[in-house]
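Left out: one protein chain. Kept in place: all the others.
A and B label the chains in the order they appear, each numbered from 1.
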Amino acid sequence: MSAPLLQLTNVTVRFGGLTAVSKLDFQLGTDELVGLIGPNGAGKTTLFNLVTGVYRPTEGEIIFDGQSIVGHRPHRITAHGIARTFQNIRLFGSMTVFDNVRAAFHLHVVSGIAHALRRGKVFREEETKIAAQVMEMLELFHLERFGDAPAKSLSYGDQRRLEIVRALATRPKLLLLDEPAAGMNASEKVELMKLIQFIKDKYKIAVLLVEHDMQVVMGICERIAVLDYGIKIAEGAPAEVRKNSKVIEAYLGEEKTIEPQRSRDAEP
Amino acid sequence: MYSGAKRILAIAILAAVVISLCSGFFNRYYLGVAIDIGINIILAVSLNLIVGHTGQFSLGHAGFMAVGGYIAAKLTIVLHGACPPWAQPILFVAALITGGLAAAVAGFAVGVPTLQLRGDYLAIVTLGFGEIIRVIFQTSDTFGAATGLAGIPNWTNFGWAWGFAALTVFTVTCIVNSTYGRGFIAVNDDEIAASAIGINPVRYKVTAFVVGAFFAGIAGGLYAHHKQFLSPTSFDFLKSIDILVMVILGGMGRTAGVIIAAILLTILPEALRSVAEYRMILYSLLIIGIMLARPQGLFTFGKPSHTKV
Partner (left out) sequence: MVYGVLRFINFAHGDVFMLGAFAGYFLSPVVNRFLPAQSYLGGVIVLVLAMAICCVLGMLIEFLAYRPLRKRPRLTVLITAIGVSLFIEYTCQNRYVFGSAPREFPNLIPSATWRLGNLVIGSNQVIVFVVTILLLIILTFVVQRTKVGIAMRAVAFNEQAAALMGVNINSIISFTFGLGSALAGAGGILFAMNYASIDPLIGIQTGLKAFVAAVLGGIGNLPGAALGGVILGVVETIAGGIPGLSQYRDGIAYGILILILIVRPAGLLGKSQPEKV
């Protein structure tokens, strides 16, 4: 396998007395779909926050696409090619669906203030091109009929989808999805699984997925890493992880096989 | 879709100049109020960029106005003697722009340290900056100190005031209605999500302050050459509040609403001159009333406004 896209080496992060992530080694290839699971508080979202620059590791190194990204600010890391969605959906509430996606094209836009004022050919052409690309993406993900609606007015499932579309609009090489199935019913989850697979195939990007729902994780992930109390306790193909006794212990406290579970309610 | 804006700007400026040339036909008092309205539109729209679109509570806008006003005034006072009549408009514009740039620097000085602050803290700090600027001018003899700066030539007319107002509206609207400009609103709505899609919140907040301050400075310069006299008390906390109320009344982020609010809130005190004693009491009740009853502004219908109030 060629050099990994994302590599974490010996990463540790401490908040005061609490060690959220401890001596973590993890890597991800350019077109892998990897799942990250673990009980609540295991450090999964912390890992996302480390990779996206929200937190800075106390120790260790994070290399993305051959470059160290430790200490880089979140917007710069997105420019490198990492996009994410959030556990609690963070859409731009006062903007329309269209504008939410359009804002994400900002990274690849040449026109700044001067262009916006001059409204010359460069500006107009670029804006038209962006508008077309936004509509294309909305159509691809079946959101085109909501174009001018306020983002807040969408159903929960559509909002999640919109957040993913917005993340994709930044043209990332790696997409981080933080509990995308939260709050979904069974049929929505099936749709989600198809969606993630579709995204990976069409855009040829790596996907790292944090999820509690075993049906989703076991269903689409090629590889799964398991965290507990900030330490990686297992990693491997879904079938192996499912039978791993340490994993079972972490979740259930006793030996039992992990069955695909009913959907969990969204976090409050 | 986008070229219309420039055409509207050209027409607006032309109309302003034409009306200005005919100003002999109008009542001097009403003309004066109209000029005040133009200046207030510039102030309100420029503050709207900072508060309405980008969501930064700024209670020190009058400070930027002061910087622009004093610098422009000082320049014209010093230079207008040596200036031939045909060059006066050039000197005027140069002075205004210099004032605006100085104010922009002040905007930068305020925007950078306040990046991490939120809500109430940001409000108090910007208030503090406004007061510090006022105190500086109050103690500076070059600018007339507490007694004020007099002898400013009366160069502001309807054309200049409304021409610059049109320019301000054009600039702010065009900036915000672009893919680049969506960044301001994104930073306002959710700074963390904005960072996650590659938008640098620092750049946008500082830009908002700098651009907003620039136009406030121009407004200050126009104000100086209209009243022909500047004293530090013209630029106090109350003035900042005046402008902020225009932005809130207009619906925070809705340029059209803000313009209407600026017009209304300039005319209102004039119309209430007969009850001048009670003017401020009514004004403060108005503020409380709006906040309790209709905080989203009087002119918000249909499309959602940008800032949650």
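By definition in this document, contacts are C-beta pairs under 8 Å (C-beta built on N, C-alpha and C of every residue); 3 or more make two chains touch, one makes a residue touch a chain.
Worth saying up front: this structure is predicted, and the values here are computed from it rather than measured.
Visitor: Out of B:Ile13, B:Ile50 or B:Ala123, which touches the unshown chain?
Guide: B:Ala123
Visitor: Determine and list the chain B residues touching the chain excluded from the picture.
Guide: Counting only chain B, the missing chain is touched by 57, 113-114, 116-117, 119-121, 123-125, 127-129, 131-132, 135-136, 138-139, 192, 238, 241, 244-245, 248, 277-278, 280-281, 283-288, 291-292, 295, 308-309.
One rule holds in what follows: only the chains that are shown with their structure count from here on.
Visitor: Okay, in this complex, where on chain A does chain B touch?
Guide: Touch residues, chain A against chain B: 52, 54, 73-76, 78-79, 83-84, 86, 90-95, 99, 102-107, 109, 111-113, 115-117, 119, 123-124, 126-127, 130, 150, 166-167, 169-170.
Visitor: Any idea which chain B residues touch chain A in the complex?
Guide: Answer in residue numbers: 1-3, 5-6, 170-171, 174-175, 177-183, 185-186, 188-190, 192-201, 207, 211, 253, 304-308.
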